[in-house]
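Rest of the complex left out; these chains stay put.
Letters are used for the chains, namely A and B, taken in the order the chains are written, and counting of residues starts over at 1 for each.
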Amino acid sequence: MIKLAVFGAGRIGYVHALNAAALPSVKLEYVVDPVPSAQRADLAAKTGARIVEADAVFSDPSIDGVIIASSTDTHAELILLSVAAGTAMFCEKPISLNFKLVTEVAEAVTKAGTPCMLGFQRRYDPNFRMVRERIQSGVSGVLEQLVMHTRDPSPPPVEYVKRSGGMFRDQAIHDFDMARYLLGEEIRTVYAVGGCLIDPEIGQAGDIDTAMITLTSKSGRFVQMNNCRRAPFGYDQRLEALCAKEVLYVENRPKDSVMIGSAQGFTSAPPMNYFIERFADAYRAEMVAFVEMLKTGAEPLAGMADGLEAQRLAEAAIVSMQTGKVVELTAGWQPD
Amino acid sequence: MIKLAVFGAGRIGYVHALNAAALPSVKLEYVVDPVPSAQRADLAAKTGARIVEADAVFSDPSIDGVIIASSTDTHAELILLSVAAGTAMFCEKPISLNFKLVTEVAEAVTKAGTPCMLGFQRRYDPNFRMVRERIQSGVSGVLEQLVMHTRDPSPPPVEYVKRSGGMFRDQAIHDFDMARYLLGEEIRTVYAVGGCLIDPEIGQAGDIDTAMITLTSKSGRFVQMNNCRRAPFGYDQRLEALCAKEVLYVENRPKDSVMIGSAQGFTSAPPMNYFIERFADAYRAEMVAFVEMLKTGAEPLAGMADGLEAQRLAEAAIVSMQTGKVVELTAGWQPD
C-alpha cells in the first residue's frame, strides 16, 4: 500500500485527495489543513484519513508521498520540509509568487533528488496529450504556430485576485507550460500586452483581466496566447497547433449533446463549467501518475524544472507588459 | 450554336432559361408562356429570345431542344409534341398527375427514341453526386440504410397545394428518385403514413403536410423518408447513407459562416432558403448536361424512365397511405 498525506482540503486538495484515495493501492493517511471546515471533515470521513498537523506527516516514516495543495504561500516551505524528510511530493502550481524563492526551492529539490511532480494537469488531459504525442511522433510535421485560448467563465473575487500573484502567474502559467510542452524546446522572447477591460476592481487591485502574449522559441517558431477573466459563453480552453502536415485543435467540451434548431439557427451547448469539471479526467490521471512515480520511479509529465520554467515565462510576461518592451530570455534570466 | 426554346417563364423556367442562355454555345431563341408577366419580358430582354406561341417552336426546324417548365398539366402534351417534332427535351417533374398518362407518354418517348432528360436536379447537386459516386466506386461498401429528410421551410399556399398532385407527387418525388439513384436497383415494397399536423387548410384541400415512408429494395435493403411542409428552422434537405464501411451524410448548407457564442450556447446559421438557392449549382449543372446531351448524345443522369419509376413510387405511397397497407410493387404495378 502507498501511504499519502494531503496538505490543503480546499477545492483542488479535495479533488486530488479523493482521486488518490480511490486508487486500489493507495491509503490516504493524513489530511493537513489548519482551518476546520465541513469539507475537511468530509474528506477525512470519506477516506478514513486522520486530520493532523504538518509535523505528524513528516515525522511518520511510513508516508510515501505528500500532495501539496494548500495555499500558495505555504508551497515553498512544505516542499523544503519534504526535501528534508526525503518524502516524494506532488505540488500544485505556482511554487511561490516570489520567483527568487522558486529558483531556490527548485535548486534544493534538484540537489536532493527528491522525486517531485508539478500540478500541470493539462499535460494529463487526454486531448492535449494526444496532440503532444501526435506531434512528437512526426505524423503532424513540424509545429509552426501555436495559438492558445484560456478564458475564465467569470472574474474571480477581488480577494482571490489579490493573493493570486496576478493573471500571468495564476492562470496563464498553464499556457506557458503547454507552449514548452508542445514545442519541445525553450522560449527565446516574450512579449505581453494586457489591461483591465472587464472588471475595474481587478485593475484597482493592481492586476489585469485581459491579455495577449507572443512567444518565439529558440529555433524560431511562434506562439500566441490570449487570456482573460471572462468569456460570455463560459470557460474557454482551446488550442490550435498548426503543423506542416496537419492542424490539430483541442476544442471545448460541451455541457451536453443536445442541439436545438429554430429560425435563429442551430444552438449547441456552451462548454463545461469549470476547470474542476473540464479537467476531471486529467486530475484523475495525475494521481495515477503520481502513484506510479512513487511505485516505479516513472518520470511524471511535469517536474520541478517545468514549474520553474513556466513561471520564468510568467515573470518575463509581467516585465514585458510593465515596460512595453520585448523580453529576451538569456540563460538563467530573472526579473530584477 | 445550340438553339433552345423554353416553355414557362415562371420560377423554375426562368432559372433554367437563364442558366442555359449563359452557356457560351447556347442561343435561347424562344420563350413560350401564355401569360404576359414582367418576368417573361425580363427573360426575353436578358436573353434576346422572342416571345412566341408553341406552334412557332415546333415548326422551326433549327431548334435543337426544348425546356419544358410550364405548369404540370401541360407537360404531357408538350412532350408528345416534342416527340412528334423529333425535338430533344428537358422536362420538369412530374410528367403528369395522371399516372396512366405518364406511362403512355413514357412509352411514346421510348418508342420514338427522342432524347429526353428529366428535371431531378438533386442528381446534379455536387454533394448528392459525390455520395452516389463514392457508393458506386465500392469505397463505402454496400449501402444498407438510407435515411432522407425533406422539409419545406413553410407550407405552400393552398391554391398551389390543390394543383400540386399532393405532397408525394410534388415534393417527395425527389426522394423517391434519390432512393433509386443511390440504391442502384428498384423498390419492392412501399409503406407510407401521413397526416395533416401543420396546416388544417391543407387537410381541407385533401392533402397531407407530414409523412413518413419506408421502402425496401428488391435485394432487401432499407430506406426511410420523412417529409413535411414546415421545419421551424427553414429548408431541411438532408440524407444519411449508412454503408458497410462508412456512413455518408449530405448536410444542410448554412446561410452564412458566422457563429455566435453566448451563455445560451453556440448558434450557427439556419439553412439556405430555398430550393432555388440551395440547388443553384445543381440547376446550372443540369443545363450543362442538357446541352451536352444535345451535342454528343451523352446520357443524362435522369431520363424518362426515372421520371416514370419515381412517380410509380409516389402513386404506391398514396395507395399505401390511403389503405393503411403495404404496397408490393409487382412488375408494371399501377394504382387502380
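The rule is simple: contacts are C-beta pairs under 8 Å (C-beta built on N, C-alpha and C of every residue); 3 or more make two chains touch, one makes a residue touch a chain.
If you're wondering where the values come from, they're calculated on a predicted model, not measured in any experiment.
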Task: Identical protein chains in the complete assembly, only 2 of which are shown - done: 4
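Note that in this section only the chains that are shown with their structure count from here on.
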Open item on the list: From the mean C-alpha coordinate of subunit A to that of subunit B, what's the distance rounded to whole Å?
Closed with: 58
Open item on the list: Taking the touch rule as given, give the residues of subunit A at its contact with subunit B in the complex, in rising order.
Closed with: 231-234, 254, 261-270
